[in-house]
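The complex appears here without one of its protein chains, the remainder shown in place.
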Amino acid sequence: MSETQYARKNHGTLIVSGPDQPGLVAGITNLITEAGGNIVSLDQYTTDPQEGSFYQRVVFHRRDLAAAIPDIEASLRRFLEPLGMKFRLTNANVPKRMAILASKSDHCLLDLLWRHRRNELPATVPMVISNHTDVVDDVRSFNIPFFHVPSVAGPDKKESEDKIIELLKGNVDFVVLARYMQVLSDDFLDRVGVPVINIHHSFLPAFIGAGPYRKAKERGVKLIGATAHYVTADLDEGPIIEQDVARVDHSMTANDMQARGAYVEREVLSRAVTWHAEDRVIRDGNHTIVFN
Amino acid sequence: MSETQYARKNHGTLIVSGPDQPGLVAGITNLITEAGGNIVSLDQYTTDPQEGSFYQRVVFHRRDLAAAIPDIEASLRRFLEPLGMKFRLTNANVPKRMAILASKSDHCLLDLLWRHRRNELPATVPMVISNHTDVVDDVRSFNIPFFHVPSVAGPDKKESEDKIIELLKGNVDFVVLARYMQVLSDDFLDRVGVPVINIHHSFLPAFIGAGPYRKAKERGVKLIGATAHYVTADLDEGPIIEQDVARVDHSMTANDMQARGAYVEREVLSRAVTWHAEDRVIRDGNHTIVFN
Amino acid sequence: MSETQYARKNHGTLIVSGPDQPGLVAGITNLITEAGGNIVSLDQYTTDPQEGSFYQRVVFHRRDLAAAIPDIEASLRRFLEPLGMKFRLTNANVPKRMAILASKSDHCLLDLLWRHRRNELPATVPMVISNHTDVVDDVRSFNIPFFHVPSVAGPDKKESEDKIIELLKGNVDFVVLARYMQVLSDDFLDRVGVPVINIHHSFLPAFIGAGPYRKAKERGVKLIGATAHYVTADLDEGPIIEQDVARVDHSMTANDMQARGAYVEREVLSRAVTWHAEDRVIRDGNHTIVFN
Partner (left out) sequence: MSETQYARKNHGTLIVSGPDQPGLVAGITNLITEAGGNIVSLDQYTTDPQEGSFYQRVVFHRRDLAAAIPDIEASLRRFLEPLGMKFRLTNANVPKRMAILASKSDHCLLDLLWRHRRNELPATVPMVISNHTDVVDDVRSFNIPFFHVPSVAGPDKKESEDKIIELLKGNVDFVVLARYMQVLSDDFLDRVGVPVINIHHSFLPAFIGAGPYRKAKERGVKLIGATAHYVTADLDEGPIIEQDVARVDHSMTANDMQARGAYVEREVLSRAVTWHAEDRVIRDGNHTIVFN
């Protein structure tokens, strides 16, 4: 995968998915060629040669891409809609808008903000929201707006979620939970209307729920892990985007594991967020197709 | 870790465990020095500086070790027993006797036999037992005795376990289940009287029980794993010796994962067996201390 | 990468390379569609959106593929030759014929033969040739023909290379050097006429030439590695297909490193050979494009 690809001007990224049928790749690539595009990379995956599902990511270069997008989209619609296919065409030059929700821990948050500052993350960060104020100075040192929305237990939980929705609405294309230690309600997920990515501090499906490092120590595992996934109504059960592990040994306490795990968490979350922002991840029910 | 260490002549390996107390390391190492030993490597771990448990592995060199062992053991007993400590002294030159139980799959079995033939595994293999006959030719090509004990479902299961016990009794120091696809009864584990090491084809505690690759595909994980552990009465819950993982992606079927996972399984099991045979693993309840 | 993909019936693999130009992907995929093929996977890579080189691998499914191949090839030739492009169309059902050259070490050789027997390697093995006789029994236990061609130093070296060429000529599609400890002459490489894959027991370009584990110990590295590459006239300088590493520490001797490195070597070579056999590797000067 070329990591600077997204930075190239006049590059479009097209994601297509739906029921597989003969002629799809040819039809789509014809269309791009006729629209003056030159295909730079193409990844395609079909779940089954007979009656499977079709997933494709195409990056193409075209002069004056921004002006041409409406016409290309219209052609794609004429071709793909009758076939029952969905598509999404994005200008790789237009970064996605990403809100980050954090609590007290800074490791995942800071890694995202650094990568963003290094221009390695094709996204803008219109805001960081936290239920605490520990990270405010760090966030603002990156010139990123910070909003404090204290979390409230019990019946008033809705109130704080309302405030978050109000801040996000219309301003962001996806949300990242960078060790945000609050369970979001189903209602929140319904209303937020954009993908939400979470980092769980274990190798899912091992150690679902709270205290995974403590549970890892109790079970005596020899590797700890982290999992980035899209958030769904089922806690820690959403589609997995990326996972990784680190070696531990008998001498490490649960706190030692937590300290070491932090470096796996930030790496896994940053990778997942980068791939999402680069339109490399397609959701397929509770699975993901990751073209990287 | 020096992998050829075990091959050295006149090397003793001493394992000590028990309640920590001041003077243990000094006392033990004095004893070895007075017995004419020179300490080659020493690993020590204490769970807590106050009131913790003490674990130690010492490798020492001594001329004419074999003849001196009874005296060294007697001194150790005099020093350690009053302190409530346990110890085990072995001559690194005397290989442990290892029985391997297998079914139809050959990957873990062959890796062990091949490492054994390369003199990388400080163990002899007095027998391979299988409930199938698929691997008989392979096993005998290594000049290892093969016994076929068909497994029987239901009430006659005990009969086949009896046959296995009969073959093992007095002939082996530990047993390795190299993808042996039968659950051993609690009664068998009680009677066998030696440690039993199993390889589970998942990253425990994820995907306990049957069909872990199918479950991994269903959950959409991005890494698959394998776990070597001592067998206890609780299926897949015994003390973990070693684990490792391999990367998978959306395009792989459960069968593809199984094929790739086989290479993780054989590697993880071979490492765990080598460490066990080199007296590098100490059981501590449901945990292991691995000095490697 | 789907590892069982190659086993599917009626799957064709098309490799195309040459100067990039608009319309290539569309033209090629049109052609496959018109020929009744359904594209199962497509990987494409262009070195530069302007004036770069174009590399593509397409796997497609078509009923009665074998009968249709001549027509598809003719269409491809008509389209691609005027554009200065090269292509190679293979039936994934027709395994490549692989000769293995070995010396005394068996680890890489046996791993290839095992994977072949497990149907994980889409290749046949018409022969193993060795300059020693250590591995003859192992090879024949896999029902693979073995030929002993002793190596001769000095002026008679040509004679033994002649014998090898005689055995290979017309019988194999590629050659694997599985720790074959002879340097092949430029003349041999010219005459053999098929790709030759070698495994070097270091992380190239570190430790070129003989004795890499000894050199690794001398330099005090913390990781050792292995490199699979196509053989060219420049020793250890050919295009790299795959590399991997393993951790070592201060306590390991050069022999310990060699023992551990063997497991990296066999894994790296087996992966490289599998990818080559699956037509996933394209040579591009001294580089490789690996679609996996």
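Labels for the chains are A, B and C, by order of writing; each one numbers its residues from 1.
Following the convention adopted for this analysis, contacts are C-beta pairs under 8 Å (C-beta built on N, C-alpha and C of every residue); 3 or more make two chains touch, one makes a residue touch a chain.
As the structure is a computational prediction, the values presented were derived from the model and not from experiment.
Counted over the whole complex, the shown chains touched by the missing one are A, B, C. In the complete assembly, the contact with the undisplayed chain comes from B:42, out of B:42, B:83 or B:152. Summary of contacts with the chain left out: across C:73, C:162, C:187 or C:244, the touching residue is C:244. Although one chain is not drawn, its touching partners on chain B can still be listed: residues 8, 11, 20-27, 29-30, 32-33, 36-46, 49, 61.
Take chain A: the residues that touch the chain left off the picture are 1-4, 41, 107, 110, 114, 118, 120, 137-138, 141, 249, 251-253, 255-256, 259-260, 263, 267.
In the full complex, the hidden chain is touched by chain C at residues 45, 203-207, 219-223, 225, 239-245, 249-251, 284, 286-290.
In the analysis below, only the chains that are shown with their structure count from here on.
Of all residue numbers used at the contact between chain A and chain C, over half are used by both chains, marking a mostly same-residue interface.
Per the C-alpha superposition, chain A sits rotated 180 degrees relative to chain B, a value rounded to a multiple of 5. Rounded to whole angstrom units, the spacing between the C-alpha centres of chain A and chain C is 36. For the pair chain A and chain B, the distance between C-alpha centroids works out to 41 Å. The multi-chain contact residues of chain B, meaning those touching 2 or more other chains, are 249, 251.
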